[in-house]
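So that we are looking at the same thing, I have put the structure below in structure tokens.
One protein chain is absent from this view; the other protein chains keep their places.
Up next is subunit A:
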Amino acid sequence: MNKIKEITQKNAFIWPILGCIVLYIAITIVTGSFSLAVISSCAKLCVFAMLLALGQMIVVTSGDGAIDLSQKYILTLTAYVSCTVMEKNIVLGLIAAIAVGVVCGLISSVINVYLRVPAMITTLATGYLFYTVILLVSSRGSSIPAGGFVKFVNASVLGINMMTLLCILVAVLLWFVLYRTKYGHQLHAVGQKREAARLVGINVNKIVIVAFVIDGILCGLAGALCGAYCGGANQDLGTTYFLPSIAAAFVGGTNAAGGKSSVVGVSIGALMMTFMSTFLNAAKLDIGVQRLIQGVFLVFLLVVAVSDAGKKK
């Protein structure tokens, strides 16, 4: 029994995998058909929440209660930006979206770090700022995605969607950054105890700022993909992914107090959240009942997955 506990604690991704399996069986029962297409469609649909969740994970891992509440706005903003710039050049559009994400991350982190405004409040406030920019951009820029890029995101290699492949690539890259580089180790050190990190000579401010910038990059990428996949940007584009992404980040094994992350767990967590909404849609339940089930399932999963692992203080 203890051994099982130890294994599940070390491998945070076990719970989301179990969740995926349970939900997949539930989907099969509800639809009455055994279909592998469900898996690949979920793997495609989950990429937006997954990119946001990975970004959130990195920010939360920097500790001190850091969290990015402005993600949904960054996603929406970058969707507009990419649609607008892609009218001229697709690659340039992608770069622009990511660059805007970086700028957003920089703004939030600089306020957070140098003015000592708690991250939750900072991103709440910068979220408002970004939203205003969205309103301005939406009336001027284009919200129609470039045809070439739409083709790209819908294309598949060996039956796997391009976006899924891209996200797997991003996740692998992140895994190396977080667990095999100096930056990754320093980020986890900063997340555990900032004062101790300062005293071992780590530039805490820099680490936190970079965390927000990586988060911005991921949000920018998500925005560009999302804008193309959903057939264009709209003002509430990001809202849909806000909750699933945060849920995925925590269910996947991110320590809310910082210092511990799991790329694999969070990625599968995002997949699971998508399975969940697919199931709820397939079951044709009342929207209220859908939310209720979602909430109860989520809390239940948190109870088994997060407790103990997230010891306070």
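Some observations on this one:
Here is the rule we use: contacts are C-beta pairs under 8 Å (C-beta built on N, C-alpha and C of every residue); 3 or more make two chains touch, one makes a residue touch a chain; residues count from 1.
Keep this in mind: contacts and distances are computed from a predicted model.
This figure omits one chain of the complex; the name its UniProt record holds, of "Sulfurtransferase TusA family protein", "Thiolase", "Ribose transport system ATP-binding protein" or "Response regulatory domain-containing protein", is "Ribose transport system ATP-binding protein".
Interface note for the absent chain: among A:Ile7, A:Ile29, A:Leu92 or A:Leu136, the touching residue is A:Leu136.
Among the residues A:Ile17, A:Ala256 or A:Ala283, only A:Ala256 touches the chain that is left out of the figure.
Along subunit A, the points of touch with the absent chain fall at residues 65, 67, 69, 111, 115-118, 120-122, 124-129, 131-133, 135-136, 176, 180-182, 185-186, 188-189, 192-193, 195-197, 199-202, 243, 246-247, 250, 255-257, 259-260, 286-296, 298-299, 302-303, 306-308, 310-312.
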